[in-house]
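Only a single protein chain was left out; the remaining protein chains are all shown in position.
Moving on to subunit A:
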Amino acid sequence: MQSSRKVRELAGHLGLAAAALVLSCSVVRAQVPEPNEAIAQRGHYLAVAADCAACHTAPGGGKPFAGGYGIASPLGSIYATNITPSKTYGIGAYTEAQFARALREGIRGDGAHLYPAMPYTSYTKLTDEDIHALYVYFMTDVKPVEAKARETALPFPYNIRASMAFWNLLFLDDTRFKPEPGKSAEVNRGHYLSYALAHCDTCHTPRNAMMAEIGSKALGGASLASWYAPNITSDQKSGVGSWSDDDLARYLKTGDVPGKAQAGGPMAEAVEHSFQYLDDSDIRAIVAYIKQVPAISDSRDTAPRDAYGKASDRETAYRGLAESGMSRGERLFTGECAACHRPTGKGSPDGYYPQLFHNTAVGAPIADNLISTILMGVRREVGGHTVYMPGFGEGSYVDALSDQDIADISNYVEQEFGNPAVKVSADDVKLIRSGGPKPLIAKLGAFAVPGMIVGVLVLAGLVVLVVRRVRKTR
């Protein structure tokens, strides 16, 4: 089963690769400051908040920050790098300036460009003080791992890292976070945490054709390979405006709000690796910020995602009968799903097996997360306890289901417990199984980067023209 881990780091989404922070040997020896326990501790907290480990620590026992995890992307596997202080294989020889430049401009020690899978467009908002703390933490508290992480080798033209310079020119706003006047300190703290560190926008903000975030649709929901990062703006129906502060905080801390929502896929990883460890005050700050993000509304959403469906009482109508009158989807649901989620859809009383009605994955206007959950399951380790639902994709421990099987089950579940307007076809499942909708840039393949370069040159030309004209008119 393909792990969804780190997909949210947007590589698959971008169609471009995760960055390789591999060092060249020519880098100047770093001046590591004296260990400062307090600064390093704060740096550790910031690294957790920024969820560095999500990409740079391989799952299943990988050494911390040693990289090596292969991120599935439409263009091939992208390997996260060793960011331990190994001087040979990691970032041990980085100066703080080089470290800052990697985080803020996406330029690694040897001057090569990172792909924006490394969320430097978010990290660039970090304060100098926090960059310093992160640097101290990585250099003093992280154990060097003397092993080279596997190198990313994407096919042409995506292997031309220099093309990112043009992309950055267009889309990188290389400025620090500035508190918004008129907002409370808590909201500003939440804003900083949400963008500069947790980089919520990386997944939840939709992107344009060049895979840059569309600022006017901030946190409005976006497709993320097989998963969908939903609208988390303050809209009552399309977003999370109807959630209480406590529910949002509980969701971030545990990934589980019974009778409402459970984190799966990349969000489960964010909870597992990052949010569960944040201070309550920081969680509250994120909630305060999220609650006041300008609403982005879709007129097609007639009710909040968690407001659909009700318990089913159908089992007594068919159990024990030779001619049950069940649809294929219902029969598959009872055989594959009902042992845990119950024929009623109520799940288990302790909530380990979630309720299916009043469930955001089931009530969402698109079924991507329902389909992905069935295919890949859910794994979320919080507080030392693992919540696990097996997937039903290839090699499943329960049953390997076909695209049609999953479409039939999804349609039954949507009809009975979710949003009856949502219909799922076998082709929809096939698409999700193969990694989800491909961004335009991936579809364009070999034409993408030359096209991008031409586009940037044209744009640059226009800028020059405009500037000249402006100057002339002065």
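Heads up, the rule we're going with is that a residue touches a chain if its C-beta (ideal position, glycine included) is under 8 Å from a C-beta of that chain, and two chains touch if they have at least 3 such contacts; residues count from 1.
Assume contacts and distances are computed from a predicted model.
Chemist: Leaving aside the chains you can see, what is the UniProt protein name of the one that's missing? Options: "Choline dehydrogenase-like flavoprotein", "Amino acid/amide ABC transporter membrane protein 2, HAAT family", "Multidrug resistance protein MdtN" or "Insulinase family protein".
Modeler: Per the UniProt record, that chain is "Choline dehydrogenase-like flavoprotein".
Chemist: Of A:Gly61, A:Pro181, A:Gly325 or A:Gly395, which residue touches the hidden chain?
Modeler: A:Gly395
Chemist: With respect to the chain omitted from the figure, which of A:Lys143, A:Lys178 or A:Arg319 is a touching residue?
Modeler: Spelled out, the listed residue whose C-beta touches the missing chain is A:Arg319.
Chemist: Using the touch rule from the top, list residues of subunit A that touch the missing partner.
Modeler: The missing chain touches subunit A at positions 1, 319-321, 331-332, 334-336, 339-340, 348, 352-353, 379, 386, 388-391, 395-400.
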